[in-house]
Each structure stands twice: as structure tokens, then as C-alpha cells.
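Missing here is one protein chain; the remaining ones are kept as they sit in the complex.
Chain lettering (A and B) follows the sequence in which the chains are written, and residue indices restart at 1 in each chain.
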Amino acid sequence: RTDYQRCNDYFCRPKNTNIRIKLPVVCFTWQIAMIILFGVFVRYDSESDAHWPETMIQNNITSNTENDFYYRYPSFQDVHVMIFVGFGFLMTFLKRYSFSAVGFNFLIASFGIQWALLMQGWFGSLDPSTGKILIGVENLINADFCVAGCLIAFGAVLGKVSPVQLLVMTLFGVTLFAVEEYIILELLHVKDAGGSMVIHAFGGYYGLTISRVLYRPRIHQSKHLQGSVYQSDVFAMIGTLFLWMFWPSFNSAIAYHGDGQHRAVINTYLCLAASVLTTVAISSLSQKTGKLDMVHIQNSTLAGGVALGTAAEFMVSPYGALIVGFLCGILSTMGYIFISPFLEKNLKIHDTCGIHNLHAMPGLIGGIVGAITAATANELDYGKQGLINTFGLTGKLQSRSPSTQGGYQAAGICVALAFGIVGGAIVGGILRLPIWGDPADENCYDDEVYWEVSTTDTQHLHYIL
Amino acid sequence: RTDYQRCNDYFCRPKNTNIRIKLPVVCFTWQIAMIILFGVFVRYDSESDAHWPETMIQNNITSNTENDFYYRYPSFQDVHVMIFVGFGFLMTFLKRYSFSAVGFNFLIASFGIQWALLMQGWFGSLDPSTGKILIGVENLINADFCVAGCLIAFGAVLGKVSPVQLLVMTLFGVTLFAVEEYIILELLHVKDAGGSMVIHAFGGYYGLTISRVLYRPRIHQSKHLQGSVYQSDVFAMIGTLFLWMFWPSFNSAIAYHGDGQHRAVINTYLCLAASVLTTVAISSLSQKTGKLDMVHIQNSTLAGGVALGTAAEFMVSPYGALIVGFLCGILSTMGYIFISPFLEKNLKIHDTCGIHNLHAMPGLIGGIVGAITAATANELDYGKQGLINTFGLTGKLQSRSPSTQGGYQAAGICVALAFGIVGGAIVGGILRLPIWGDPADENCYDDEVYWEVSTTDTQHLHYIL
Partner (left out) sequence: RTDYQRCNDYFCRPKNTNIRIKLPVVCFTWQIAMIILFGVFVRYDSESDAHWPETMIQNNITSNTENDFYYRYPSFQDVHVMIFVGFGFLMTFLKRYSFSAVGFNFLIASFGIQWALLMQGWFGSLDPSTGKILIGVENLINADFCVAGCLIAFGAVLGKVSPVQLLVMTLFGVTLFAVEEYIILELLHVKDAGGSMVIHAFGGYYGLTISRVLYRPRIHQSKHLQGSVYQSDVFAMIGTLFLWMFWPSFNSAIAYHGDGQHRAVINTYLCLAASVLTTVAISSLSQKTGKLDMVHIQNSTLAGGVALGTAAEFMVSPYGALIVGFLCGILSTMGYIFISPFLEKNLKIHDTCGIHNLHAMPGLIGGIVGAITAATANELDYGKQGLINTFGLTGKLQSRSPSTQGGYQAAGICVALAFGIVGGAIVGGILRLPIWGDPADENCYDDEVYWEVSTTDTQHLHYIL
């Protein structure tokens, strides 16, 4: 037999979804690694360390309210809800994959936030004198943000991979994210508080590329499970609404104290509201009798939040936010109607949750909106100090002009895209190895592969189908 | 044929629920109108504008924590959850109308908050020198409040109207609300932080009057869908609980900084707790075998929050709050048992969610409680400065006595009632025009009229019924 055949045999042997050894081994090994690395590297920062009373005296801080905790904790909790309930429940729409949607989301996010604290810490929170990563509430928010990128990618492969593959995808995804984020935010000094580029465009293209590499020509064998039932659509609306409601917190969580956070909230609130109306309009237009499609309502209503991720803290003005939301609701819904079928048919990219339309494309739009609004910023709109605060143009950057900043913003989009696509291709290749316990084509979208499900439930399902 | 017959033919022609043109046209037109009006009128206020660092210097503000954002943002997010998850899921109790409940709630609230920012802005946040509306976090809260009035009205007509009708109802509802609110809060200088009168009484009577005008004598033709199934009742409890838990934020969100917000939370917390016990008691008493009714638990437990909307920030004292909750739990539950059937049979008011018992009646009670507690306020209980802060009796109002204030509070109730009933009658008349795509009598309470629902779901439903 030729090498090719042998290779083919290796990759095409019957699927074994027994993960009784693989999953525990990965969980234990990685968690122990986390403990060791945290032991070596991670300490409390000055605001969460018990020496804070001394820090207050040294820095002439008179009130505990100045502890960053009180500026950011409410936003952090909202972001936390988005990561675990928002993303988790949004993906419960499949009729028989709700356990996996919410359970695997829980698993990979819990691992990802630990690894993100380390990776982002090495790049951004290292105390040069001690070599320790010092963490506070802002690091927790950033770790949640980082994980959001991986959860977006999860959406593209939902139902078609094993939890072990998801953990591998998260390990590499967080690593890539931290490097990409460092390049974009620190080296290029690009502003991206809500992560249109860093989170959504990266996560979107990372997931889509992985899905392309893992393409299954015979996925139609589990077509009967690839859809929703009435109750699962209602569950998914829990995810949609918590994402929608708390998106203003997402885009403002690490914005500048004071007017920066305040403005980011107003802009995101307005942008999302406009998205809802145009999503409904296009959804109704797309059906012969004007009926609405739950897929659109669950997803495209959120596109405005993604697309304002970069510019949320800028002076886009309230009507500017509405315009962005208006366009993104339209484009995202049309993405579900036209682009997703095109990607599947022509590019062999099967995108279970339609992350192209909710994250990848609106993320790119968000990057462009950010570049344009940054390039046109001026002292009249922002005030002298406001311009410096908003764009962080201090120190050696104080001579960077808004139009130069706009150029750097545009460069940031390219970096995010490149990391998503190249990273996704490599990680996709790793995930094709036939050792990860992924399901056979006829068992996709089925909780029974990885979860104990009672037999009455299974019979009931077969009845209603 | 006579004019009467022609008119009759016009109003009674077979229902056409195809909204493929109507709904998109309304959504697009209105959203474009919002963009234009926001472009002309709406700007950031001084606390969300990038000139905030200069404002801080000018006003000698030394800490960003003084930005109103940090006082109000946590409450705002809670209110936001009440509007979108609270109201949305509370109405999912119908067995086959959950998509519409949560989806139309989402749609009309997203439109309503934009229109409310404009309407309330013209009346309350206009910068006289520039003619611009300046918005900050308090405007966002007020817009959510305003929309709450329309969502209450939605509860009365749930299942019987089209989304286009709901949008029209919201357009007029927000308009009426803004005028009514201006008269009550500004002209009469009535205090109503949690909106017993302004939100609940107005919204309740607005909805009930519309429902009266739209009365369907043959609604019993869709009786098989007018009720809950097991799972839909559990979904509705999500709405109930998020409303119940966050009601302290609702009643305190725009209360006076410091003790005002603090006290409003304590009072609402206690009042709601008492409501739960008396609701359970009456619900159990109302059944032969003492079984509890989910309708009561889902709704009447919330009556205490409504009834303390006006007086939450007053010195009603903790036991006073308990007494209000005690009575409202009883009255609201008895409303479901006795008053709702009476209204339907004798006044032809069909009230799907029982908003009379949860909003209209408790709202009136709340107005009365507010008037009495305001009238009996005194310097001993409040302190000199406390009395001024709580009732805002500064400037030309500084000579208004508590008993006069009580009188104005009572006048506020009448204004809210008048706007609800007269406004509802007019809007109801508009909604009777046979152009809005409302469902036929035998298709009420059915998601399939306006939503894509899979055929297996439909078959399954028919089986279990």
C-alpha cells in the first residue's frame, strides 16, 4: 500500500468518540499546569493586595472609591454574564445539542480565562522588577474578552467537534489572541475597547478557517438534528437578550474612566436598538408571507454591538451610532440569507451559528468605522485633553496625528485578519488528527455522544421528529 | 348599499396577516426618521462628552467617581434587564406565543427607547442655548422607563394584535407618556421616581382602553391556545424573578444620590417580600384544595414594586413598606380571581396578562400612598435638608408645604389616568383600521401567524393539546 493510502486510512478510520481517558487527561494536565504557572508568575496587583492601605498613603489616595474595582466591577459582572450565559445559551438553539452548547461553553471558557490571564499577563501586566504578573479586575475583564474570541470560533464548529478539540482550539486561540492583541493594542497603539478587530474579527475568521479545514462533505447525514425546536429557540433568546442588554458594558468595560465609559455605553445602547429594527425589517422581507425567522432575531440584532466595538468610546455622536446599527442589522441579516449558503456551497465553509454574519463581517465593519472616526477626530469635538485621553496619545505618541492614528487603526484590521486566518489554518490542521474523539458525520449535533441522556428523552425526541 | 354597510364591509373584511411590506416599511421609515432627528437634535451631555476633563476643572470636580455614570450605571443595567428579559419572558406563559412575546417585546422596546430619548429630551433635556438634547445615563434610564409603559399596554393585547399595531401603539404611547410625564413631574412638580402613576397607572389604563376598543366578541375561537403549558410557565418565571429582583433598582434608579437611592432600595425590597406571602395565601385560598395558581405567583408577587413606585424614596419606614406589600399582594391576586373575569364579561375588556391587577390598580394605589406619605412628611422625620432634597422643594417651590405637595401628588394620579384612558381610546380607534395585519379571531395567540415555525413543532403541539 502506498504512503497516501496509509495516510488516508489513518485519517479515515471509524470515529471513536469515547473520551474517557482523553478528556480527563487534558483537563487534569492543563489545570495542574495552570496551578504551577500561576504559582510561579501570578500575584495580586497593588489595588487588590492587602498592602493597598499603604499604597493609598503613598499615592495620596483619600478614598477607597478610587480603587479601580469600583469603576469596573459592575461592567465586569455584566461581561461575565455575556460569556457564560450569553454565549452559552445563544448556542442552545439546536434541538438536541443544548447540553453541549451550554456545558462545553462553560468548560472552555473556564480553562480559557486562566490561560488568558497568563498569556495577556506576560504581554501586558508584567512587573519588570520582579517578573511577576500583577492582576486586578481589569485583567479579569480582559481574560473574559480573550475567551470571547474562542467562543465565537466555537460557534462555527458547534456540533461537529469533541470537547477535547474545543479545549485544544481554546489553548491555541488564547495564545494567538494574546500575541495579536499585543501587536495591535501595544505595538501599533490601536484603540479597540470593545474588540471589533481584536475579538470579533479575529475570533470570527479563526473559527471560519478551522471550520473550512474540518469540512465534512457528508454532514447532511445528521441533517435531521441540525435545526431548532420551539423550546430550544426560546432558550436561545435568553442568550441573545443577555448579550444584547449587557453589550454596553462589554464595549465600555475597559474604556477610559469617566466620560469614556459613559459615552461607550450610550453609543452601544443606540447602535443595538437600531440593529433590531432593521433586522426585523429584512427578516420579514426575506419570506414570502413576511414571517420572521428566529435565526435572524437571535443573531443579527447583536451585530450593532460588534460593529461599534472599536468606536464606542469615540465621539461618533448618537446619530452616528444609529447609522452603524442601521447598516449592520441589514448586512448581518442578509448574510444569513445569502452569504452563509454561499460560503457552504462554494467555499466549503459550514458555519453552524453563522458567526460570519454576527462576528466576522461586523467586526471588519467595526474596524473600518473605528479607523474612519479616529482619522477624523479633532480638538473641536474632543477638546485638547479629551483627545489625549480618548486615544491615549501621551509620551512618545503625543505627536501622532488623528489621521495617522486612523492609518494604524486600519493596519490593526489586517493584523486581526491575518492571525485569524493563518492561525485557524494551522490549528485546523492539528484538529484534523484523528485522535480527538470527534463525532461521525451521522452523529453530529447530538448530545448523546458526549452526555448521559435518559432513554425516555431519546424516544420522545424520535417521536417528535 | 348604505354607508353603514360599506363601512362595515371595510372593517370586517377577511384578515390578511401578510406583513411582508407593512412591517419592513414601518421599521425602515421610522428608523431613518430616528437617525435624522438624532442628527439634528441629540448630542452627548457634559458628563459623557469628551470635554468632560475640562468640565471637571471648571466645576472643581476632583474625582471621576462624581460622574453620574458611576452613581446610576448599575441600576440602569438592572432596569434594562427588566425591560427586555423581565417583560419579555413574563409574557412567554402562553403555550404557543413565546416567540412573539419575547420577540415583539424586543422590537417595540428597541424602537421605543429611541423615540423616548427624543420626546423626553424635548421636554426635559433641551439645552436652551443650542436647541440640542443632551443625553447621559439618566436619559437612558428614563427612556427605558418610558418604554415600560408601552410594554405594560402590550400585556393587555398580547396575542391579539400584529407587530405593526404594536409599533403604532408604542409610537403614540411614548408620545403620550412624554407629555403626561412633563405635566406631572415638571409642571405639577410631583415626585414619582419609580413611576407608580407616570408608568404603571398610565400604561395600565392605556392598554386596557385599547383592549376595550379592539374587543373581539369571537375571541373564544382561539381559546385552545389561550393558556400555558408546563414549560412555558417555567419560562415565564424567568421574567417574574428578574422583574422582582431588580425592582429595587427600578424604584431607585433616578432617586436622589445617597440616602434617596439607598432608602428606595430598602423600601422596595421589603414591600416585594411581603407581596409574595400574601399572594401565596390568597392563591391557595382561592382553590378548593388549596393548590397554587402559577398566574398569581407570576404576577401578583410583583404588585408591591408597582405600589411603592411613588413613595419608595420617601420616609415610609420599613414597616410601612411591608404594609403596602401586604395589601397589594392580596388585592392583586383577588383582581385575577374576581376583577379580570368581571371586566371581560361586563365591560368587554379582555386583558391577556391581567395588567389591570399588576399595573393599573397597584399603580393607582401607589399614587395614593405617595400622596398620603408626601402630605404627612415633616422636618422631624426628614431633617430640614432631607425634606428639601427628597421633594426637590428649591427655588420658587421652597414655600410649598408637604400637605400642598400631597395635593399635587393626588392631582398627578388624575393626569396619568386621563392620559391613559383618553389616549388609549384614540389610539385604539386608529388600531381598528383594517390595515395593520392583525390576526383573525381563530388565529390569536399563535406564533405561526408571524413566525417561521417548523412543521414538526406544530404537529407536536396538536398532539399534546
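In this text, contacts are C-beta pairs under 8 Å (C-beta built on N, C-alpha and C of every residue); 3 or more make two chains touch, one makes a residue touch a chain.
These numbers come from a predicted model, not from an experiment.
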{"item": "Sole contact to the chain not displayed, among B:V25, B:L277 or B:I421", "value": "B:L277"}
{"item": "Hidden-chain contact residue, picked from the options B:W244, B:Y336, B:F419 or B:Y450", "value": "B:W244"}
{"item": "Touching the absent chain when the full complex is considered, from B:N59, B:S129 or B:T289", "value": "B:T289"}
{"item": "Of B:W52, B:Y70, B:F84 or B:Y206, the residue in touch with the unshown chain", "value": "B:Y70"}
{"item": "Touch list for chain A against the chain that is not drawn", "value": "17-24, 27-28, 30-32, 34-36, 38-39, 42-44, 47-54, 56, 63-65, 67-70, 73-74, 77, 80-81, 84-85, 88-89, 92, 98-99, 102-103, 106-107, 110-111, 113-114, 135-137, 140, 163, 231, 235, 238, 450-454, 456-457, 459-461"}
{"item": "Chain B residues touching the omitted chain (full complex)", "value": "63, 65-66, 70-71, 74-75, 78, 227-231, 233-234, 237-238, 241-242, 244-246, 248-249, 257-259, 261-263, 265-266, 269-270, 272-274, 276-278, 280-282, 284-285, 287-294, 297, 301, 315, 317-319, 322-323, 326, 381-383, 385-387, 389-390, 464-465"}
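Here is the rule we go by: only the chains that are shown with their structure count from here on.
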{"item": "Centre-of-Cα separation between chain B and chain A, whole angstrom", "value": "34"}
